[in-house]
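Shown here: the complex without one of its protein chains, the others still in place.
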Amino acid sequence: AYAQQISDGVVKIGILNDQSGVYADFGGKSSVEAARMAVEDFGGKVLGAPVEIVNADHQNKPDVASSIARQWYDTEKVDSIMELTTSSVALAVQGLSKEKKKITMTTGAATTDLTGKQCSPYGFHWAYDTHALAVGTGGALVENGGNKWFFLTADYAFGYSLEEQTSKFVKSKGGQVVGSVRHPLAATDYSSFLLQAQSSGANVIGLANAGLDTANAIKQAAEFGITQDGTRLAALLFTLAEVKGLGLQAAQGLTLTEGWYWDQNDENRAFAKRFQAKTGKMPNMIHVGTYSTVMQYLKAVQKAGTDETEAVAKALHEMPVQDAFTKNGKVLPNGRMVYDMYLFQVKKPEESKGEWDMYKQLATIPGDQAYMKASESGCQLTQ
Amino acid sequence: MSTIFGIPTPALYGQILIGLINGSFYAMLSLGLAVIFGLLRVINFTHGAQYMLGAFAAYLLLTYAGISYWPSLVLAPLLVGAVAIVIERFMLRRLYGLDPLYGLLLTFGLALIFEGAFRHWFGAAGKPYAPPAQLTGALNLGFMFMPIYRGWVVAASLFVCLGTWLLIEKTRLGAYLRAATENATLVQAFGVNVPLLLTLTYGLGAALAALAGVLAAPIYQVSPLMGSNLIIVVFAVVVVGGMGSILGAIVTGYVLGVLEGLTKVFYPEASSIVIFVIMAIVLLVRPAGLFGREE
Amino acid sequence: MVSTQPILSATGLTMEFRGFVAVKDVTLSVNEGTIHALIGPNGAGKTTVFNLLTKFLTPTRGQIVFRGSDITGMRPAEVARLGLVRSFQISAVFPHLSVLDNVRVALQRPKGLATQFWLPFSSLSVLDERAMELIDAVNLSAYAHLTASELSYGRKRALEIATTLALDPAMLLLDEPMAGMGHEDIGRIADLIRRVAKNRTVLMVEHNLNVVADLCDRVTVLARGEILSDGSYATVSADPRVREAYMGTEHE
Amino acid sequence: MSNAPLLEVRGLNAWYGESHVLHGVDLDIREGETVTLLGRNGAGKTTTLRAIMGILRRREGVIRLRDKDLLALPLHKVAQAGIGYVPEERGIFASLTVAENLTLPPNVSDGGMSIDEIYTLFPNLHERRSSQGTKLSGGEQQMLAIARILRTGAKIILLDEPTEGLAPVIVQRIGDVLIALKERGMTILLVEQNFRFARKVADRFYLMEDGRMVNSFPGHELDARMDELHEVLGV
Partner (left out) sequence: MAVGTQYLAEQPRLRTTSFVLGGVALAALLAAPFFFYPIFLMSILCFALFACAFNLLIGYVGLLSFGHAAFFGGAAYFTAHAVKVWGWEPLSGILLGAAGAAGMGLIIGFLAIRRQGIYFAMITLALSQMFAFICLQAPFTHGEDGIQGVPRGHLLGIIDLNQPHAMYYLTLAIFLFGLFAIWRIVNSPFGNILKAIRENERRAISLGYRVDRYKLGAFVMSAALAGLAGGTKAIVFQFATLTDVQWQMSGEVILMTLLGGIGTMIGPIVGAGLVIALQNYLASSQFPVTVLIGIIFVICVLLFRRGIVGEILEFMKRKPKGTA
């Protein structure tokens, strides 16, 4: 009887992310597994209707992503889309979904515009954003004397947003930004940018990029001896997956911000173990975040008693988030899910006790410090 | 700190050096293209893919066979050269005598196949490839740290370019090559096995690309798309140098690399287009390219 | 019969190809209404002179004046527009167009029907009558709808002359118009040239000395890029230097 | 000297693309003989040489060098079998120096002229040995084209209009060279328009018309047959 409330008798959730490019380790195919875990944990059905996960690789191209999304909505009856790695993609798909009245829940993108200037009543932002990263990683370095920053910025929405937020934060703490340079997504050689940064006299090089781009920049900085004179690198967005790829030798000592770490408590360890059994690796905050969005979406459908967008969105706005991802999450009116973030430092190789033993926790950043207030976000919905 | 036009000299030298390193790759790749174009009249669009294949060959040899950098430096070009020979024998050969555009289109299709297949198997993301232990570390040049590996790349590429140039300009085999460029049939009518020569030339050009790929692997990572991004710039280098001119390809490669480096200092926004701007200017002033002969 | 007014005069023409002087200080004037021959051994520079006069090459030195205007710095298409039109030593037709279309292409520009991209093809039918006249003049009417590439060599040459005439040029430059033609073709083309030359000037390169002797009012002999001799056929052929350099001792 | 032909051509047909140019050409050359092909422009003389050489690939019939079937061989194997070719257009390479042009064709057998001999024969080439091939005068280019084949030890040479565009003095010298070569036992197939020259060197003539052999006669009959020739050649 319930199934009557579900359009076309099935709830379809699309996982749209980068499965082969520079951000493939970030979420990628493993996130699809995380989503399936959520469906399984929820019981496979909602309101009596089966739940189905579809996925696609958007190659980090917003146009590819939006035509996949369009086709999903128009011909495949997909009800909501999640993960949306890369800010340009997330903005495009959230914009399209707003027009099409569909729910999007972003875990793989960072720009605060998603819940700011370009917010949507049906758009939700999980996991992290540039503000949280600026406050977390940026804040930690400023406190340790990093007061002259030079940015190496990925040339698209995410990079700008991360640079902007971090600069603002650095300046607010009395620091100074001595320059910045933009590089295309998936650039291969950072040496000339790094030399520019070095000759600017900065003591912190802010890497406002992500994924392999950051990893490569870190490696090349070591190659050119950039860090030998005390210049520090701020890997503003760096997760467990990339640390693993880079290796502790090169990554040791980096400070980074994440919202979830497998070795924090027993529940996390248990979740991570299940995840590892399916994918062969430990999850990072994006994988678990996607798990959480699928779970929360299904809970919301259950609560609303229908998969109709307005009703589900209303439920999502109202419900607290409490699952494997976080214990104290809440959704702001602009769609931002706020929860506690953590500041970690990458262990030295000799400190590590196992393959995945990589972080030392430095601090907890309470949710309302890490994230902007809805009223400051510039989102029209909140005024 | 001294400055030139308001730019600190260390930064300037550093960028010139990096330009020279990039120029080494331009030179090696455009050299291979020029050799192939000179003799076969084929614009080898697969060149970028062959460069990528060289890097992947080194990566795969290391990962699956435990063969290290130094042997790969020889093995990878041989492997890629062998693949190229197959391509020449079974495909390119059928297009000789037709409009050269067909050669361009064929090699374009092949490039898509190679890149697509490797992207499918290995993903678009780069694979790390460590430089050989003998070449790790950096030299402090005073104005910058020069990674030893990159210094090696410049030296190796100069050596290869010079060697190829001497081979073509100063040897008997080179004389066959140059003569066959002008009139292949007649050279064959003298008893030279020109079809074999063509096959080997294509193999050699591809092997040069692959060698560049192996050299590039520790610097740029091994990725399926590493060639396709570079190849267009290399085309521009070849146009500027003068299609088919060996010396033109080499000199222009280094010079444009350095110019690009300088642009990064003085006007970074233009650095990715400076080579094309130079190309446009050269076309206006000397349509045949700097070292090219007017037809 | 022969006017003394030069329609084309070239002074001090020199063409160097990277150090090799193909044409050296050639001064040549062609009088209006005459048929003028340019002869000389292979490699003497005849084709090069043609290329210079029609601007397919730019002379290293020298000046070319056509109908009173200096054309030295002009581009080939401009020269053709002034009424100085050439044919090629190796036959030049549009191979995949029909004979009729070949001639129509030539007629399009003088009739102002060349740049209209908005008009249908059928608007070109106004040219058909004139085109057929020209085709008739070279005896090709039976082949008007054949593709040019299907014509025999001699007929291609005839077609080329028809297209050249379509421009109604004041002066025609013919590079070996008889090359590759059979005996009866030679006679017909010679007649044709004589006919069209009634109200225009012709400068031709020709190796067939009988034709030259028969057709041309004046002959200039070129050897090694320089003018060796100049005058009527009789004068020129009596010149021992010409006999030595070109005609040879056997030519009686 | 055996009587079996060294080079034997039977029923040779050849095409340029679709156009059928040679229609069943027959030709025999015995060892040490100089044979001259006559015919008006476009008769197919050059085509015959190109077809024998294998430069023109579309052909049918029989071409045999002693017992070897040349038709089946790739172009370079024909050259290696001992046939040297001097093309109508000379084929001097611009990107090679005179000396490089001279040494370009690989040796096909022993007994070719040495470089020194060649330079003695053509002092001009020695003088200009380091200049660019195509910078030579037309006559010198022709000398170079002939000389580079003499170097290779080819036993049969195909000469296409070797006197075209040459000054009489040079024609004379080339005639002398051919006679000297004949004395050494060289076999020569010559295409020539210049009767005076051909008469001096030829043992036998073949007359071609429209891609067919229409006649053949010994060299000494040339004068007697002049009228007949005039008719066919349109001289």
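In this document, chain identifiers A, B, C and D correspond to the written order of the chains, with residue numbering beginning at 1 in each.
The rule is short, and it goes like this: a residue touches a chain if its C-beta (ideal position, glycine included) is under 8 Å from a C-beta of that chain, and two chains touch if they have at least 3 such contacts.
Since we're looking at a predicted model, the values are computed, not measured.
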Worksheet, complete the sentence: Contacts of the unshown chain among the visible ones are A, B, C
Worksheet item: Which one touches the absent chain: A:L47, A:A92 or A:A215?
Response: A:A92
Worksheet item: Which listed residue (C:V65, C:A144 or C:A170) would be found touching the missing chain in the intact complex?
Response: C:A144
Worksheet item: Which residues does chain C use to touch the chain missing from this display?
Response: 54, 56, 75-78, 80-81, 85-88, 92-97, 101, 104-106, 108-110, 113-121, 123-124, 142-146, 163-164, 167
Worksheet, complete the sentence: Interface residues of chain A toward the undisplayed chain are 56, 60-64, 66-68, 70-71, 74-75, 87-88, 91-92, 95-96, 99, 155-157, 184-185
Practice prompt. Pick out the residues on chain B that sit against the missing chain.
Written response: 43, 91, 94-95, 98-102, 104-106, 108-117, 119-120, 228, 232-233, 235-236, 238-239, 243, 269, 272-273, 276-277, 279-280, 283-284, 287
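To be clear about the criterion, only the chains that are shown with their structure count from here on.
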Item to complete: Identify the chain whose mean C-alpha position lies nearest to the mean of all protein C-alpha atoms shown.
Response: B
Worksheet item: Taking mean CA positions as centres, which chain lies farthest from chain C?
Response: A
Fill in: Length of the line joining the C-alpha centres of chain C and chain D, rounded to whole Å
34
Fill in: Chain centre separation (chain A, chain C; CA means) in Å
77
Worksheet item: Where the CA atoms of chain B average out and where those of chain C average out, how many Å apart are those spots?
Response: 48
Fill in: Interface hub residues of chain D, defined as touching at least two other chains
none
Worksheet item: Using the touch rule from the top of the page, what residues of chain C touch 2 or more other chains?
Response: none
Worksheet item: Hey, which residues of chain B end up touching chain D in the complex?
Response: 172, 175-176, 178-179, 181-183, 185-195
Worksheet item: What part of chain B is in contact with chain A in the complex they form?
Response: 8, 10-11, 14-15, 18, 21-22, 119, 123-126, 128, 138, 140, 144-145, 147, 149, 219-221, 223, 225-226, 229, 261, 264-265, 268, 272
Discussion item. Under the stated contact criterion, what part of chain A meets chain B in this complex?
Written reply: 19-22, 24-25, 59, 181, 184, 186, 188-189, 191-192, 195-196, 198-199, 211-212, 216, 219, 223-226, 228, 245
